[in-house]
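All protein chains but one are shown at their positions in the complex.
Right, subunit A next:
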Amino acid sequence: MRPRHVCARRESPFTCSDAHESWRLTATIMCSELPVADGKCDDHLLPTRANTKGRDFNERCAQCSEVNWGLTDGGGFYCRSCHYVTERTREVVNTDFITNSRVQTISKGSKKQEKNDGSCEWYICEGFQLVLKKQVEALEALGVCPQMKDEILCNFWRCYLQKSKQAYCKRPAAETVKALSVCESSTDVDSDPERPSLLHLLSLSESEGDLQTDCSFASSLSKVSESTSVYSGSVDGSLYIMKNQKEKLRMTMPMTLSFCYMALLWMREPITLSEFLRFVVEGHIPYLNVFQHFPEKMKLCGLDLKIFCVESWPVYEEVFNKMHELAAFLDLPRFPDITESCFLHPDMLCMKYLMEANLPDELHNWTCRVVKKIGIGEVDFLTLMPGNKSTRKVKYDVLAAAVIVVVLKLLFLLDDHYEWLLSEFAEERNKNNTEGGPYFEFKKWYEVVKHSLDVEQKKLDEERAKYLWRCEKPLFYSVKKKSKVLKRRQMVVNLQNQFGKLSGSVQRAEKPNPSSFQLSWSEENTDGSCFHRHSLKGVLQEKRGLLTAMNPDYWLCTVKLCNEKLCGHLAHYKDVEFPQSYHFVLGLFSFLLRIQPSYIHDEVCMIEHKLFNTKLYKKLKYNRVLRK
């Protein structure tokens, strides 16, 4: 038994199995830092429909001896003083009757548990709750600490519900929002333009959603709100889309990933955002078509499709930014410290990326030196402090990749000239000298990595083109369209079978096991394609007992950084303006992190500016390498 520190026992209609009991908001708040309702729970801080009074039950509470019973949706009793939940339930045969009449008047509005067609009423936030549950369970299966589900994510979610006035509050937002009908501007409506727009969903012709501009979307929306009822399977689907988002963070599908990432970050789990999103795309974490896991009774149609149907891959920047907004919105305290022993610390991540990029281990000394020099390994720099606008948000993975790029620039210059000179020199040395580890040859490394990268990139491109977006359970906008949609689905399946037979390829193999590494280089291979143990002797020299780079020069990617807040970027990347080697290295990490090269470039510029800060200020020539 968990400690009876319970908010409410929540009998949701989607009780799938007992294993999920804990999810139903019965979990305790272990993390005392979390600002969720302070353990005590009064009527107003209950989830949407969980609570009601239990007047007929007169026994004393086993825990606090009070007689103050509330009734859960399932007909069970809980103590409204201490939140103890009894094993007893109301001994009434027809619980539906109860929930339908008196009890329901206390919870949110009058509603029926089941409609004629076997569907039940449900709220959008319940849908998201299910999505989150599925996602966190998948993360658990991937080996994330089991605490995350019940103690972290659950509380984040409850906190969100409370802050956004959807539950645990006096007056659930949905009711107040009813008054707000027309949305005022387009910006607050569509944070997510790739979803099918409302117009798309409403019009019979159903033109491509993507073609709709925000503007036309907004106009269509106001039209919609005039016509009183907008169709949705959920109770508050239409309100949800229309409600003013300015003060509240409206939940979206990418936001579920932000939630997960936030929890991962809180737990300091050894997984980066880029990796997490890659797992999502590879299908290890439910995201696309997650609605197929919804219970039968929960019918999705109409505007619900706009909310839950995803038709694009999650984007790093969006999930990242939303996570920070969310953390601030929830007034979360400072996150647990990212120390040197954490996976997300640049020194650790650099090691990982050096391995994956097939670069010599020796480079790790240099990345550590750079990290230390500019203080990006500091706890205060790395730890997330929600709502602190003065510090830059850290993208741990991008930062680590950028550190490696900077180190490569320090040692090899990457000006399409010097690195090849060094490589020739190393080649000569390797020919004459067979003792000890071979010198690192940039040219050889380039050839090996380029080849693998091309192969993998081609594979990835084909995979993207072959990506199957639809699941077996099709969505339809309305019952009227159901038969048509099902027919289409059947035809697609038929055609897939027919041409699948002709394609000659074996039916799609099981999805590959999730791996942190996309490229792997084994030292056991004798073909010399692994560079981990290669030495940097050719590019280093000893000065006063310290190893320094032979290379005396450095070129800056940009002299002046842009204002990220105004411009969106620190710097601007155009591949034609930069050396090919630099472009290649960026491309390599861009592939590994599945983000655009320009993001890494931004980070490289940031690091460079920290590194050469004093020199830049003194307006000295910056073509000399920093002295260590």
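The rule we apply is simple: contacts are C-beta pairs under 8 Å (C-beta built on N, C-alpha and C of every residue); 3 or more make two chains touch, one makes a residue touch a chain; residues count from 1.
One rule holds in what follows: contacts and distances are computed from a predicted model.
The listed options are "Centromere protein N", "ATP synthase subunit delta', mitochondrial", "TATA box-binding protein-associated factor RNA polymerase I subunit A" or "Electron transfer flavoprotein subunit beta", and the UniProt record of the chain not shown names that protein "TATA box-binding protein-associated factor RNA polymerase I subunit A". In the complete complex, the hidden chain is touched by one of A:496, A:520, A:541 or A:613, namely A:496. Across the entire complex, the residue among A:119, A:292 or A:312 in touch with the chain not shown is A:312. What subunit A contributes to its contact with the hidden chain is residues 194, 200, 205-208, 210, 311-313, 315-316, 457, 460-462, 464-470, 474, 485, 488-489, 491-492, 494-496, 498-505, 594-597.
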